[in-house]
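With one protein chain removed, the remaining protein chains of the complex are shown where they sit.
Each chain gets a letter, A, B and C, in the order it is written, and its residues are counted from 1.
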Amino acid sequence: MRFSQLSDMNAILGSSLSKSFQHYQVLKEVSVEIQQGECYALFGPNGAGKTTLLRIFATLHRPTSGRFEIMGMDGSRDRVKVRNTIYLIGHGSYLYDDLSVKENIQFAIGIRGWNPTDGEIKKALDQVGIGRFSRLRSRYLSAGMKKRLSIAKALLIRPKVLFLDEGYASLDERGVDMMNECIRTFTKAGTAVLMTTHDRGPTAEVAHRVGVLNRSALTEMTVKEMVAADALF
Amino acid sequence: MVATHFIGKLRKFEKWFGIVAGVLIAVGLYTGLVTSSPDYYQGEVVRIMYIHVPFAQTAMLAYSSLFLCSIWYLWKRESVVDNACHAAAGLSLFFTAGGLLTGSIWGKPTWNAWWVWDPRLTSFAIMFLTLVGYLMLRTFLDDKEKRATFSAILAIIGFIDLPIIHFSVEWWRSLHQPLSVSTRGVSIAPDMLIPFTLMSFGVGLLFTYMLMVRTQMLYLEHLLEAKQGRLLNEGQG
Amino acid sequence: MRAFYIRWVILLAIFGGIAGLGGLRYIREVKTISPKDVMAQSSVAGVRLMGMIEAGSFIKALAGEPFRFNLSEKGEKVAVVFSGEDTDSLLRELKTIVVVGRWDREAGVFHASEIALVPNYGFITSAYVFSLVPLGFFLFYMERRVALLYVMIKEEKAYQAETGQ
Partner (left out) sequence: MHFFSVIRWIAWKDLLSEYRNRENISSMFFFALNVILIFSFSFSLDPVTIKEIMPGIIWVAFGFTAIIGLGKSFLIEVNNDCMEYFQTLPVPKGAIYLGKFLGNLLFMLTVEVILFPLFVLFFNLDILDQLLPLLLISAVATIGLSALGTLFSALTVQVRAREVMFPILLLPLSVPIFIGAVEATRGALSGDAFSMYSHWIELLLVFDVIFVIVSFWIFEFILDY
């Protein structure tokens, strides 16, 4: 495969993961393997468990049964080590309303034990197209700008595994292009990207593999099949 | 698998606890109410002791088991242990309320007041409030794991706080009302010791039995809900 | 379910029996009669008489002499002679006490061999009723629920023993 030039180790390895909330089983025996430098797109109807799967890999939920590995480390036992390698862009913006864009970035990165220089922050902000707003309080940011800010953080953190929940949501057309550009930057650097999405068009440009999660089970397909299919679910 | 094994064990052993507790309580009640002699100072009223003290002791036992189960849950994260925590909290609240009520009834003829700010009473009242808070917290949390973890944390904090509360109230009492109400120790005659011991062990064992039954009950309710949910889920899907 | 209900009936019978024995003991050893009733009786021993020590009637025991006082209730009074020692200082004017002893109708005097505090069986009964009755209901409800739940789970179709681990 063309993306496996870096290493044979799986970035994400989930084997027979199940998860139930109260009396509702969301995931049932889901297994998935994602390699380093690979972009894996997850499709599925609402409530199929895409976000839940992502959050299990991001160590936010514990699976009811089954196990998973991130970069070869056990996701239940080596949580701290796993967390060193991952970053999740989820529904929340992780921002503090009364701190400026730059201060928010300084806090989010600084608390991980690394203080980026002003230049590095500016470069990342320019790359996602919000360099002009670095002194604006994040209270005044729109949803799309918050999304861009999250990507800027990811660019600075340089995780080994990046999770994108609804990657293209609330982004404009140029934002979608910018997002794809960033995803390519990540995968080239060897980062595995796992994203949930509903937009087949932009996904086809970056994804290497596609999975459809439906009725709490996962079916895999190639990008070509995904584009050709009438309906995914 | 752990849960089924655990529940199977409970089902196997619970009846012995129940039988022994029943026999001890029956004999204890008979000796306490019928054959034992009244106390020198308190007269017949001392018979309340045979129910009040075992209830209070069992409330402490229940709270301690809630604490141990909570630590066990945080360690192993088995949902059946969380059921045991929930069961222990409910029983603890029941026995605390019973202890407070019988203590209050005992207090009227001995201290001539339904309620005094005695350190032991005050600590029990605070324990009661904490347990009510615990059960309220459980009802207000929807996520199963979050509920189990958060309530375990609250139980542990509350248990660690209890001796400090008791100690501080004791100091405060000794400052404000040194003499007017004294908890005069009951001199225990041998024929009073028999029903007292029987009732103490009996109610303690009864609590163990009730804990086993209630843990099963909560687990089974959970299981039934899960099964109905799965049927629902399959019907929809 | 049938075995469950049979077990509870047996339990109720046992504890009802103990309550009955307690009640019997109460009638035999604790229940008191009033001065009016005692005067209507012929001379008997082992009577438990309750009344208030009449003001001005109490004569302190000198050495070798018994206590003498009148017990009254609702206007009726009985003269009491008590030859024991008042170790708990129970004897005070206007205090309601219980005396146990022999009623001598001819002499019109009650010979007390024991004095005691007024028994407060209302408190004891309420303490036991308020704690044991809820305990019984609680236990009954829980056991019945468990028994029902096992039946309901057996009836559900997709039973898998290992769920909910």
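Annotations for the structure displayed:
As a convention for this text, a residue touches a chain if its C-beta (ideal position, glycine included) is under 8 Å from a C-beta of that chain, and two chains touch if they have at least 3 such contacts.
Please read these numbers as outputs of a predicted model, since none were measured by experiment.
Shown chains touched by the missing chain in the whole complex: A, B.
For the chain missing from the display, the contacting residue among A:59, A:180 or A:196 is A:59, taking the whole complex into account. Contact with the chain not shown here comes from a single listed residue; of A:29, A:74 or A:98, that residue is A:98.
From the options A:71, A:108 or A:223, the residue with contact to the chain not on display is A:108. Residue B:137 is the one among B:116, B:137 or B:189 that touches the chain missing from this view.
In the full complex, chain B contacts the hidden chain through residues 74, 126, 129-130, 132-133, 136-137, 140-143, 145-146, 148-150, 152-154, 156-158, 160-161, 164-165, 167-169, 171-172, 175.
Against the chain not shown here, chain A presents residues 58-60, 79-81, 83-84, 86-88, 90-99, 103, 107-108, 110-113, 137.
Going forward, only the chains that are shown with their structure count from here on.
Chain contacts here run in a simple line, from one end chain through to the other with no loop closing.
Rounded to a whole number, the gap between the C-alpha centres of chain A and chain B is 48 angstrom. Distance from the chain B centre to the chain C centre is 28 Å, each centre being the mean of its Cα atoms.
Note on chain placement: the centre of chain A and the centre of chain C lie 75 Å apart, centres being C-alpha means.
Of all residues in chain B, those that touch two or more other chains are 226-228, 230.
On chain B, the positions that touch chain C within their shared complex are 1-4, 22, 26, 29-30, 33-34, 38, 40-41, 43-45, 47-48, 51-52, 55, 78-80, 94, 98, 101-102, 105-106, 108-109, 206, 210, 213-214, 216-217, 219-224, 226-228, 230-231.
On the chain B side of its complex with chain A, the touching residues are 77, 142-145, 225-230, 232-233, 237.
Chain A contributes residues 20-25, 62, 215-216 to its touches with chain B in the complex.
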